[in-house]
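The structure that follows is given in the form of structure tokens.
Only a single protein chain was left out; the remaining protein chains are all shown in position.
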Amino acid sequence: MTSIGTGYDLSNSVFSPDGRNFQVEYAVKAVENGGTAIGIRCKDGVVLALEKLVTSKLLKKDANKRIATVDRNAGVVHSGLLPDGRHFVSRARDEASSWRGTYKAPIPGSALANRMGAYVQAYTLYNSVRPFGITAIIGGYDAETELSVDGAVGNGPKVGAGGKTQGVKEGGPFLYMVEPSGLYWGYYGAATGKGRQAAKAELEKLKLDPKEGNCISLEEGVKEAARIIYVAHEDSKDKEFELEMTWISSMSGPTKGRHEEVPKALREEAERLAKKSMEGEEEEEEKMEG
Amino acid sequence: MNHFPEAWGRPRDEIYGAYNPTYLPSSLGGAHQPTTRTQSPIVTGTSVLALKFSTGVVIAADNLASYGSLARFTDVHRLKPFNKRAVVGFGGDVSDMQYLDRLLNSLDVEENYTSSTGDSKQGGEEGLVDAPLMSAKNLHTYLAKVMYKRRTDFNPLWNALLIVGLDDQSQPFLASADLLGTTFSAPSLATGFGAHLAQPILRRVVPNEAASRELSREKAVEAIKECMKVLFYRDARSMNEYSIAVVDENGVELSENEKLENQSWAFADRIKGYGTQVV
Partner (left out) sequence: MQQTGMLGEDGIHIDMNHLKSGEVNLGTSIMAINFKDGVILGADSRTTTGAYIANRVTDKLTQVHDTIWCCRSGSAADTQAVADIVQYHLGMYGVTNDEPPTTQTAAALFQELCYENKDSLSAGIIIAGWDHRHGGQVYAIPLGGSLHKQAYSIGGSGSTYIYGYCDANWREGMSEQEGIAFVKGALQEAIKWDGSSGGVIRMVVLTAKGAVRHLYLPDRNYEGPGTDKP
């Protein structure tokens, strides 16, 4: 931040002489202060998890959900400025419903990420606006089975061609992360917020590349996600937090292709395991010291 | 060139005479009739029947979409489940049915923006964590308003709907809404031809609310199936394959490929000529 005070950081639409948009870089700082958010793209689904820092004891537990559903098959988790995130989600919902309006089908993950990337990018161009103070993780599942056109009736033929090609693999889980600059990539595992470094280190240890085989399952993913949030929370141990988790599977999986909250029982089990593994590590550390 | 489209590219008045505005709407001096949007149905489905019983509601409609008298499409399912707790049965125009189906689809997506646990009953110790899902009663109110709005715009959705399910108190719910925005509720309801042919039979089964509270599920299903048979005999726009659904505490049980059973035709054997003939 050597150029602070030179005036090039005051407006969005002005580059610094070395080609930087400082407003965007400051927006990234806003993200870096937010609770850790992660997404894991597993073999048969996607998990989104959030370290929701408790800002007041007066807030109701388990209320004020932060991971949002955008369409049946997609969800968004973000860290950074909360209201910016809400606006992002609202736009994502509009995009999803406008796609449905036109094409009578759910929006593919790639198209949603593309449109949201473009939208966020537009907020880096004009001096009348400021960039988004969030990094958002978009997760979901593009249906592998044939999807009928919304509203259509009739079945077509029972055998042969006619919307039932055997053995064609399409769709599957998707995970994208959109940054304040509008930059977005598809990921196997994504992390943002305060504990992102620790979270990324943990994510990299997981088997997530389907090409290498042995990719972790959705249920394993849920447990890993809980554990990683606990690991990422280590550095801000003094603050209380709630773990929020959603997941989405294929039509044949536990969520039947819908983005849903992880059931309470499963979440509590994942949290129990996460706490246990944390205690285990501490013991080991103590032993090493001893 | 000016801003009056009716003058664009017109020959000069002094040579060709004044512009003839008759084709324009009357507001511009023309003799044109007002714009009309009231359509008529093209591809249509016939009756929908429904009957309340002690713990739920049963609803049925056949799988035919007619094109005038032509039995054009024979695999059109006219019962649409909503939210796992309600079913809408559609009679009338199929394109408008599909419009409403998409409307309900988007409503369902919006419902899940706020509650995304899939099961609304799954909650913490304090009861519901999620906002409760729309009940059949809520759905009926919504659809009735949609229908009324459209008829008020002189652009009706050409349907007769039956909405069945459970209300906010988990009691059986059955009500209708139609293209005029009219709503109605009763222990048994039928639209279209069914209003004439099935409703009297159903009323004999459940004359009032008290009777419907006593009716078993089996008896209700049986009565509806009997009515579907009568309608197949007497409604020239019906077919013998139909969909039937039961909604109760356990959710929606929908079967879309039922066939009419135990039909009575053999008595045709005794019918000879049209009065005097005996051979």
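Quick notes on this one:
We call the chains A and B, going by the order they appear; numbering starts again at 1 in every chain.
Here is the rule we use: a residue touches a chain if its C-beta (ideal position, glycine included) is under 8 Å from a C-beta of that chain, and two chains touch if they have at least 3 such contacts.
Remember, it's a predicted structure, so these values are computed and weren't measured experimentally.
When the whole complex is considered, the residue among B:L51, B:V76, B:A177 or B:A190 that touches the unshown chain is B:V76.
The hidden chain makes contact, of the residues A:V153, A:L175 or A:A270, with A:V153.
Touching the chain that is not shown, out of A:R20, A:K43, A:R91 or A:K104: A:K104 (per the contact rule at the top).
Listed by residue number, the positions of subunit A touching the unshown chain are 102-105, 108, 110-111, 146-165, 168, 170. Those residues of subunit B that touch the chain absent from the view are 11, 16-20, 22-23, 31-33, 36-37, 39, 41-43, 65, 67, 70, 72-73, 76, 93-99.
Please note the rule applied: only the chains that are shown with their structure count from here on.
Separation between the centroids of subunit A and subunit B, computed from CA atoms only, is 40 Å. For subunit B in complex with subunit A, the touching residues are 65, 73, 75-77, 94, 98-99, 101-102, 105-106, 108-109, 112-113, 116-118, 122, 124, 129. Those residues of subunit A that touch subunit B in the shared complex are 62-63, 65, 68-69, 71-72, 75, 93, 96-97, 100, 104, 150-155, 246, 255, 258-261, 263-264.
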